[in-house]
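Here the structure comes first, spelled out in structure tokens, and everything after it is commentary.
Just one protein chain is left out here, and the rest sit where they should.
Moving on, here comes chain A:
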């Protein structure tokens, strides 16, 4: 579903003329299969978000190629990337990224509006989606009138309302308490199971990693190891954690 070949990325910082180059990712080869839940873990600053931003098209790799759903996306321009995102991706963010001037309903409706779906069809899908994430009672609430867990449900609903084949999530449970986190993970598992949606989830949290079919570890911008087995990986994860926690 997602293939990265020889991806490197470096940031330029500082003023023009006195630029400094910050290399973040080095020659990453990675592939995510259809229907997989992949967790990306690693120390803070190891380049997890950068990797996901490359997949999302928010930034361009310095070198390498990215292929998503059979399409080379590396060279897409901004407009084409936007259309591609709308068609293939759902996004869940750590701090939800809901539009504060829109109600929960309108936030969930937004991708449908952008896609140009008609009124009645929109209502049907938004209502069903709000139902699914158990937030229908709060449809007319603004984000500021919702709890963190509720906001994350709205943002999950928004990410799924177009039924995208892939969902990218950067620390989706980072702002949630354990109870809300649990229900988010249940939801992810269920969606993956029922709809075959592919998930790429960045996390610091072994709870999250435990639902993943596979965990990818980043270490200083390189892939540390890749294991196909869920159980083994989560054990190793726990082991690593025990040895020297990398929570920031």
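The rule is simple: a residue touches a chain if its C-beta (ideal position, glycine included) is under 8 Å from a C-beta of that chain, and two chains touch if they have at least 3 such contacts; residues count from 1.
As a convention for this text, contacts and distances are computed from a predicted model.
Engineer: Determine which name in "Ring-1,2-phenylacetyl-CoA epoxidase subunit PaaA", "propanoyl-CoA C-acyltransferase", "Tryptophan synthase beta chain" or "ABC transporter permease" the UniProt entry assigns to the undisplayed chain of the complex.
Structural biologist: Record says "ABC transporter permease".
Engineer: I'm checking contacts with the chain that's been left out. Which of A:82, A:137 or A:195 qualifies?
Structural biologist: Among A:82, A:137 or A:195, only A:82 touches the chain that is not shown.
Engineer: Touching the hidden chain in the complete assembly: which of A:62, A:97 or A:132 does that?
Structural biologist: A:97
Engineer: For a quick check of understanding: of A:114, A:137 or A:195, which residue touches the chain that isn't displayed?
Structural biologist: Here the residue in touch with the unshown chain is A:114.
Engineer: Write the list of chain A residues that the hidden chain touches.
Structural biologist: 53, 56, 58-59, 78-79, 82-87, 89, 91, 93, 97-102, 110-111, 113-116, 118, 158-159
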